[in-house]
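The structure under discussion appears below in the form of structure tokens.
Complex shown without one protein chain; remaining protein chains in place.
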Amino acid sequence: MAGDGGARGALPTEEPVLVLEHAQKSFGAVQALEDGSITLYPGEAHALVGENGAGKSTLVKILAGVHRPDAGRLLINGAAVSLAGPAAARDAGVSIIYQEPTLFPDLSVAENIFIGRQPTGPGHRIDRAEMRRLTREIFARLGVELDPNRPARGLSVADQQIVEIAKALSFNANVLVMDEPTAALTGVEVERLFTVMATLRGQGAAVLFISHRLEEVFACSQRVTIMRDGRFILTAPIAEVTIDDIIRSMVGRDLDALFPKTETQPGDAVLEVDHLSSQGVFEDISFTVRSGEIVALAGLVGAGRSEVARAVFGIDRRTSGKVLLAGEELPNGQPGAAMAAGMALVPEDRRQQGLVMDMGIDQNIALASLRRLSSFGLIRRSSERALAKTWAPRLQLKFGTLRNAVSTLSGGNQQKVVLGKWLAREPRLLIIDEPTRGIDVGTKAEVHRILDGLVADGMAVLMISSELPEVLGMADRVLVIREGRMTADLTRAEADEQTIMRAATGVSSEAA
Amino acid sequence: MTTQTARRPSGLMSSRVSDFLRAREVGIALLVVVIVVVTTVNNHHFADSASIQQMLTGASLIALLGVGETMVIVTRNVDLSVGSVLGLSAYIIGDLFKHQHIPAWSGFVVGIAIGAAVGAVNGFITTVLRVPSLVVTLAMLYIIRGLDGVIVNGKTIDPDVIPASFTAVGYKTVFGVPWLAIIVVVVVIAVGYAMRTFRAGRDLYAIGSNPDAAALAGIPIERRVFTAFVVSGALAGLGGALFLALHAQVDNSGGIGYELTVVAAVVVGGVAIFGGSGTVVGAALGALLLNTISQALVASKISAFWNQAIAGALLLAAIGFDRWLTVRLTKRLRSSEGAHRDV
Amino acid sequence: SSSSNNSNSPSTPSGGGSSSGTSIKSGLTVYYIPKDTQNPYEVLADKGGQKALSELGGKVVVSSGSQDTAAAQLPSIQAAIQANADAIVIAGNDPSALCPALNQAAQQGIAIVSFDSDITCGSSPNHLFINQANTQQIGTSEVDLLAKEINKTGQIAILSAAASATNQNAWIKYMKQQLTKYPKMKLVSTVYGNDDPATSLTVLQGLLSAYPNLRGIISPTTVGISTAAQYLDTHKSLLSHLTLTGLGLPSQMKQYVHDGTVKAFELWNPSDLGYLAGYAAASLASGVTTLSPGSTFKAGTLGTYKVLPPAAGTGPSVVLGPPTVFTKANIDQFNF
Partner (left out) sequence: MSDVSTDVVQSQVPAPAPAERSVQTWWRGLARWETGLFVVLVAVIVFGASESSDFLQTSTLFYLGINVGYIAIMALPMTFVVMTGEIDLSVASMLGLSGATVGLLWHHGWGIWPAFLVALLVGALGGALNGVLVAKVGLPSIAVTIGTLTLFRGLAEILLGSQTVPGLGDRSFPASLTKIGVLPVSGTQLSYSLVIFLVLAVVFGVVLHATPLGRSMIAIGLQPEAARFAGIGVNTIKLGLFVVSGVLSAFAGILLTLQNASVSYSAGIGLELNVVAIVLFGGVSIFGGRGTILGVVLSVAIVGSLQMALTQMQVQPEVQSIITGILLLISVVVPNSGEAVRRVRETLARRRARI
């Protein structure tokens, strides 16, 4: 009812263009969405906020016709509809920017934008010139200059995001949904995007956008809807709420509980990275991680943090520079050697990099320790299961049986399996990339508690995170990377949102 | 402002990029020319009009099958049944000529129909049952070939039962260009044009390039892939008709082992084996290249025994060359990126 | 060898040589194992064999693979052994690969007869080769045939089947021998079409552009000659200076002979070949005849045949008779 109240308060006169009521969606074990509700009015910019895993993207995908809700009702222009697929949503006037870019590497940028509905001339022939013209037009509106003829292959994360936005705009839809469109953009591009949003609203379109950057929410939206743990919490005019209100409703508890932090005395250096460079991705990165401390790599998505981590661990070859673990220099491009030396990397994308989704929980946990688990070259099944049995409870893993494939687990529990896999090796240094991406709020706190415990026991942790609260809450030191260069090295005391944002974007954060 | 200036290189890049893209077809065409020239040097008759005609004729069947194969491969599938389909259609057409005395033109219709039917089966099993097409079409390769054998059962179709007007297609020329080549070129142009200029055609590339994204874009993946298989089958069936027209006789051995040759031609033609890119023109050129090679070897009086080995080596070289192009292309593209982002 | 004179022509039955009196057993089972079950030429031969065995109150089992490989023939030999067949009549896809299996069969008392393409197993097993026509005679007569038409001068080439085909290579050997008699004729190249129309066409085309003033082509294989004939028929301009001959099936060549594309070519009657093989196999299986040179046996309507002594390469053999030369004049009398 809070939602309805807020809605009526905002624009009483108009009819809502889109209404989603009590939508539910679950994926196997995971209840991604328990009560997704939202109301959009013509001409409004509506922010949707919530922690990772709150169910925002799931809700978006329901509006997009990608997921069919298990329950709930969707009204577009007052009429109840059931979307048969993405196309249906588009026809209903809803256009989406997904959180993950969905581009065709082999097709030209222009074609990526217009695929399936290219402008056609006589005889249904595709009018390429027209397609290019339209593309340029949209890019002009966005104030970016990207060659429409160039294939999408090799586009940077940011450029991919821009193409996605252009695609969404090209529909001239009356509902535009953007799932974290700004995550990969720099301040200037963000501003431009907001200007475009303004014009769209002027034309009477409703814009729903998701962002983890609350200042953006305040900068450009009229109303905000808050979600937590897959449930609708409230909708309110932006004027009537403060940042603290929002955070409180998002998290449902105070931040301290979410970011437990024991004060530890850092020991001696475990990881020393010395003038590390990788052609075209990052330049001259140097830093040290000591035992008993968490060092955070902050920066915008696409800044090159993961690449740094990958190069340190040996997944990618470095073009120059040294990596020393406990004083020993590591060979270039050999994850095996890094592991042997006591390094572990929890990658950012658990579905592709972290886990073999169709393998059992036990087998995934064992995957990095197979040698240790085998005698006479044969894997000891008993020890394999024992390993899983010891780590599952320690990580408070929720599962059916340890033989179940990890694909049956919830995102958070999947992340725990990845953690278990690496902690089972008792590493000296744990590199953890986006530790809580797509993990629901409860699990998130647990993961943080686990990390805290580890450093308390003297492990060294290098954490990459796109979420400032996490960085601020967990890190002893914060390194900021922008465009593959290190732009700041801050102590826990020095680090705050402004400084980090400034270092990450290179523009004063008032702009963003 | 800053972004503008910074972005210019990426615009500049694209011209080079498109050059690279064109280079694929051009590269193969050049290779063909080079081989012809080199061969002509030590045998100046190799460039005779007759000899050129022979090259075109010799390549046309594989090129035709290559067109259909390209459509399938572009969608991240593969069709291994084309050889068997060609054999079956060729014999059935001949058999109809022999016993039903059907008119010449209907021979082509029958061939296309048979092929399309098999293609439909391939397409159905692959799309509806979601079975990897490699397995499906491998199985169909055996089944159709077996069926062919059961039907043929040691009989042959002899030249005298085939209408002259039908076999004419196999050798008559217009302004020195063999009918066979003309038909294939027409097909290549038609399909090539369609795949370039109609939405459905572009969908094929999208599907092969990123299936998940294709689904999100609301592309009817099943229908498109199905169509690709039907066309591939139909062209293989047409190939059967042309085979019969060309050789004026057929037993059970028509088209045996063509499947791998066709895939080879397509790959040499610069079609990415895992889908998303490549053109039928390239595929046709690939077929021409392979055929030119084997004829050049005979014409250069190289012992027949060397033929295969050299063909194999050149095939590997072609694949490697194509890869080299792609890698360089990607490198350029990557380095062109990011420039605009230092605000 | 001098076998061309002592080869028996059906017309002159000879009583000479040893022939054990006992008569052919009835109820014999003979396995015919052609190169593959589809090869039209051998389908005719198999029919001949069936005719022979039905005359003798026995039965023929035709068994082989669907491709021309030794591997595909092996199971058929094994089946013959397991079925305790009385004789095997085989056209080898490979000269030696089948020897071990055939030798086992022989040790089980199965009579081994080879036709069309001989197997070279030395003495294990000893077997009788039914020669479609004296090997040397085929080689020489082909060359003579061509020589007559291109009046003994010019470049010539051979379009053969698979490079590893025994019979082809044997004939080619004798062709080269015979060519020494025609100093003005020059064999410039031998190409292999693997009995596949498409391949044959490609190599033929290569041949023509490699040797533009080629005067003659000999193609001692049915697929080769018919492919070449079709090509010449459709490129009449070539006929002015190019002559084609070789071994072909009248049914396939009829049209080309009538429209003058091919003046003359040779073959023997494949069903006669199978028929003869059938009688040979039955006689051996019944002990009516032996492999020893000079021993004879009756081959039904074809008359009596005498086993020829081993000669270079081939073991004991009988020769069907001189090949028939087909021309406009006689081709219509033949139905195969």
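Which chain is which? They are A, B and C, in the order written, and residues in each are numbered from 1.
Going forward, a contact is a pair of C-beta atoms (placed from the backbone, for glycine too) under 8 Å apart; a residue touches a chain by one contact, two chains touch by 3 or more.
Bear in mind that the values here come from a model prediction, so they are computed numbers and not experimental data.
Shown chains touched by the hidden chain across the complete assembly: A, B, C.
If you put the hidden chain back, the residue from C:N39, C:S63 or C:T324 that touches it is C:S63. Which of A:G154, A:G412 or A:G473 touches the hidden chain is settled by the complete complex: it is A:G154. Note that of C:D94, C:D118, C:E142 or C:D233, the residue touching the chain absent from this view is C:D94. By the touch criterion stated above, the residues of subunit C touching the omitted chain are 36-37, 61, 63-67, 69-72, 74-76, 78-79, 81-83, 94-101, 103-104, 120, 122, 162-164, 169, 313. One chain of the complex is left out; on subunit B, the residues touching it are 76, 78, 80, 125, 128-132, 134-136, 138-150, 153, 209-212, 252, 257, 260, 263-264, 267, 272-276, 303, 305-313, 315-316, 319-320, 323, 330, 334. On the side of subunit A, the interface with the absent chain consists of residues 68, 82, 84-85, 88, 99-103, 105-106, 152-157, 160, 183-184, 301-302, 306, 315, 335-336, 338-339, 345, 347-349, 351-359, 363, 366-368, 370-371, 374, 377-379, 405, 407-408, 421, using the contact rule stated above.
What we mean here is this: only the chains that are shown with their structure count from here on.
Rounded to whole angstrom, the centroid-to-centroid distance between subunit B and subunit C, based on C-alpha atoms, equals 38 Å. Rounded to whole angstrom units, the spacing between the C-alpha centres of subunit A and subunit C is 76. For subunit C, the set of residues touching two or more other chains is empty. Multi-chain contact residues of subunit A, defined as those touching 2 or more other chains: none present. On the subunit C side of its complex with subunit B, the touching residues are 37-40, 43, 66-67, 163, 189-192, 195-198, 201-203, 205-210, 212, 226-227, 230-231, 233-235, 251-252, 254-256. Note for the complex: subunit B touches subunit A at residues 3-4, 7-8, 10-11, 13-14, 17-18, 21, 196-199, 202-203, 205-206, 208-210, 212-219, 272, 276-277, 329-330, 333-338, 340-343.
Taken in their complex, subunit A has these residues touching subunit B: 64, 66, 85-88, 90, 98, 102-107, 111, 115-118, 120, 124-126, 143-147, 149-151, 153-156, 158-159, 186-189, 280, 483, 505-507.
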